[in-house]
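Removed: one protein chain of the complex. Kept in place: all other protein chains.
Order of writing sets the labels: A, B and C. Residues in every chain begin at 1.
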Amino acid sequence: MALKGVLRTGLVQLRVLDLDKSLDHYRKHIGLTEVGRTEDGRVMLKGNDEFDHHSVVLRLAETPGLDYIGLKVDTKENLERFEAETKAFGFEIEEIAPNSDQPGFGRRIAVKLPTGHRIDLYSEVELAEKHPGIKNPKLWIEEPKGMDVSCFDHALLYGPNAKEATQWFVEVLEMSIVEVVKKEDGVENLAVWLSASNRGHDLAILDYDKPGKLHHISFHLEDWNAIGHAADIMGQYNISIDVGPTRHGVTRGQTIYFFDPSGNRNEVFCGGYFYYPDMPLRVWDIEHVGEGIFYYDKVLNERFLSVVS
Amino acid sequence: MALKGVLRTGLVQLRVLDLDKSLDHYRKHIGLTEVGRTEDGRVMLKGNDEFDHHSVVLRLAETPGLDYIGLKVDTKENLERFEAETKAFGFEIEEIAPNSDQPGFGRRIAVKLPTGHRIDLYSEVELAEKHPGIKNPKLWIEEPKGMDVSCFDHALLYGPNAKEATQWFVEVLEMSIVEVVKKEDGVENLAVWLSASNRGHDLAILDYDKPGKLHHISFHLEDWNAIGHAADIMGQYNISIDVGPTRHGVTRGQTIYFFDPSGNRNEVFCGGYFYYPDMPLRVWDIEHVGEGIFYYDKVLNERFLSVVS
Amino acid sequence: MALKGVLRTGLVQLRVLDLDKSLDHYRKHIGLTEVGRTEDGRVMLKGNDEFDHHSVVLRLAETPGLDYIGLKVDTKENLERFEAETKAFGFEIEEIAPNSDQPGFGRRIAVKLPTGHRIDLYSEVELAEKHPGIKNPKLWIEEPKGMDVSCFDHALLYGPNAKEATQWFVEVLEMSIVEVVKKEDGVENLAVWLSASNRGHDLAILDYDKPGKLHHISFHLEDWNAIGHAADIMGQYNISIDVGPTRHGVTRGQTIYFFDPSGNRNEVFCGGYFYYPDMPLRVWDIEHVGEGIFYYDKVLNERFLSVVS
Partner (left out) sequence: MALKGVLRTGLVQLRVLDLDKSLDHYRKHIGLTEVGRTEDGRVMLKGNDEFDHHSVVLRLAETPGLDYIGLKVDTKENLERFEAETKAFGFEIEEIAPNSDQPGFGRRIAVKLPTGHRIDLYSEVELAEKHPGIKNPKLWIEEPKGMDVSCFDHALLYGPNAKEATQWFVEVLEMSIVEVVKKEDGVENLAVWLSASNRGHDLAILDYDKPGKLHHISFHLEDWNAIGHAADIMGQYNISIDVGPTRHGVTRGQTIYFFDPSGNRNEVFCGGYFYYPDMPLRVWDIEHVGEGIFYYDKVLNERFLSVVS
């Protein structure tokens, strides 16, 4: 097939302060479906358009934030190749046994990034019990609920040594840099958007002093109208909105940033162009970063820059 | 990069009976931009979101229909590999010199399919003069016009020996079969949808007695609302609609089929799911083909099955 | 207030062949809310954006069709005035006691039209238990369900002597003729669209040989996107679609015609212009009736013209 190696960001484990409130948020309002619970009480969720066993895991903790992100690889062979090349690249690796802490998942390779984040690579996941139809499929398998997000879309990570981490994503994982925002010097990248396919980004990384920070995890919506419906739900149920509805200059996607009950930033995202690796890199000057991030207002609010989990 | 080999259907040369009427249709109503004319009077057009020199070529002829479709390959090396493997596969090949009949295009390999269609492979195309911005890019480079299609999306080909052709797309070009409609026997495929990326299809092929036929070429729109706007334009300017606005069961895309002034069927298309090669194949029985093609009415009109160019 | 006399079509009693199937249709799929049942087993329903006690009543019967339509009048005084003027106009009247067959409704004046239809006039209705919020109102009072129609919108009646009936709507009820379709002679009206407010139509009447026929009752949707969502529900649950999604030339509204399980035609409708009585009458020739009714295809299907209940 023409899509090889890394396929997508397929897994995220998130720390939350209250499971019931979080389930109300992620299940009832965002519209994820609960797949089940792990022995140690974590909740597994998935989007209605996802085939894999689960994609979002909520873990009860003292502080909000990100445990790790998982990237799905197309084959065992490519997983082993990435493992070897990552060692050669010099990043620390940990082996996670199949069906250990993530039910339904095969072996995982946990990679420690110099940004303080952990990225898991894996190639095998069981088919979810409730997956989209494959024999004369209907449009949906169960009534749309809440914002009705289709899948986990991407994450934006904040941390130091973003340049070195980006190198690994590009040189080892063969992901593409789609867009960048330059620093004042006009040379170094403040932020990069990385894609493994046609999608505008699977991951984005911003160079930041504190390690291992999460700016947001994003869920995919069909279009601007679904963004409007999501905003109605946020207004109706007093979900705290950070910014939006608006449009990004970067990726051209339409968006709302909001917070889950634990203070983790979420995004609902849609639109943008089809990315292809033969496209020129899109570059934003620091003077245009406001327009790049929020195309309408063209200003970054303080909260957007400083609040991370 | 994780997108390798065939990237997309990037070129189509179409036969039309009247250039002025066709330009009114493709430029003013569909919203393509004219790039220029070839020495022999063919018109080169492109979508506003495309970077390559051009994607649609109109050739004045006695009969409407398709001259050929072009697939863009990521590298020269892969192009040469596909060339060798195609010869080994047993399909006839013709070499087209760089910048010969398609200005801005590098060398092409013209492959003769047993369906009677010609598929050109190429890896190098000059950047269009009017391409999307890359330095602090604005949302659009020129005012949206007409249906404002973003790019050439895909084509549906009708011809004999579809099975053998499909084998070549899968085994040599490494494209994926996304969905199929089975014949009465429940074994052979009546139609297959082929993708090289996340998109639901770059090409579809239907097994048909007459060779080299075109069912439709499709252009991409942003969402259902753009489909509605396109329908308004068709109604306003008396463009002959075949079917729609409606939704496909196959790919779940939203669509309108209509005709250009020469009788070539066009489609405007949006939506559908992100395809990944780790997804199960979606299969439609012949009894459900009506629902598969038109999810709302669930019936194929005679015109849809019999009118090709 | 500036809106005086007749306010809107606020009530419809419909005959259905099966209550359970009908409730699945009108409640689960169309999204009306059940208010309760009458002593004789009729089901009272309302749209989520309606304040009055109920607007749609389903009556179990041997044949589908319309019992009557009710028009709400702003005051008792105007109701009495309309009563007197209707007698003077020569139409038969029947008095319906308050809270008799329609719980929550005050006295009604049932008027017998020469088209064979019955129109009830009333000015007093109790507030529904579940009505839109009035103190710091939220966007909705309960989760949107199904097509999520906001209210009963209008009806199209087929019957003889449409001219005389129209005269009564205009001269006695002071409603306005918004648009007309002319007959072959270019003089007489084949169909008229009547409005009591800014809305494109509260009622439409088509001159037809059989008396008392219903072409369709229509429910209001927010926009074209809601029309698309409604079509998805029709496709998902195999609701029989007559025509659409499409747009009317007349009123410029966007629409889908479909059938309830008893064969009564329904419509979901949105859009169109704000009508004002100082606007010129919009006139359609019989040659343009196809475009007037269906702006995209420009052709009336046989079913549309002949199937009534």
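Worth pointing out:
Keep this in mind: a contact is a pair of C-beta atoms (placed from the backbone, for glycine too) under 8 Å apart; a residue touches a chain by one contact, two chains touch by 3 or more.
None of these values were measured; they are calculated from a predicted model.
Across C:77, C:129, C:188 or C:285, the single residue that touches the chain missing here is C:285. The omitted chain makes contact with chain A at the following residues, 224-225, 228, 231-232, 234-235, 238, 241, 245-247, 249, 254, 291, 295-298. In the full complex, the hidden chain is touched by chain B at residues 138-140, 225, 232, 235-236. Within the entire complex, the positions of chain C that touch the omitted partner chain are 1-8, 49, 51, 72, 74, 127, 131-137, 139, 150-151, 173-176, 195-199, 220, 222-225, 247, 249, 252, 271, 273-274, 276-285, 288, 291-292, 295.
Throughout what follows, only the chains that are shown with their structure count from here on.
Among the other chains, the CA centroid farthest from that of chain B is the one of C. Among the chain pairings, A-B comes first (most C-beta pairs in contact). Centre-to-centre separation between chain A and chain B, using Cα means, comes to 31 Å. A separation of 48 Å divides the Cα centre of chain A from that of chain C.
Measuring from the averaged C-alpha position of chain B to that of chain C gives a distance of 44 Å. Touching of two or more other chains is recorded for residues 139, 225 of chain A.
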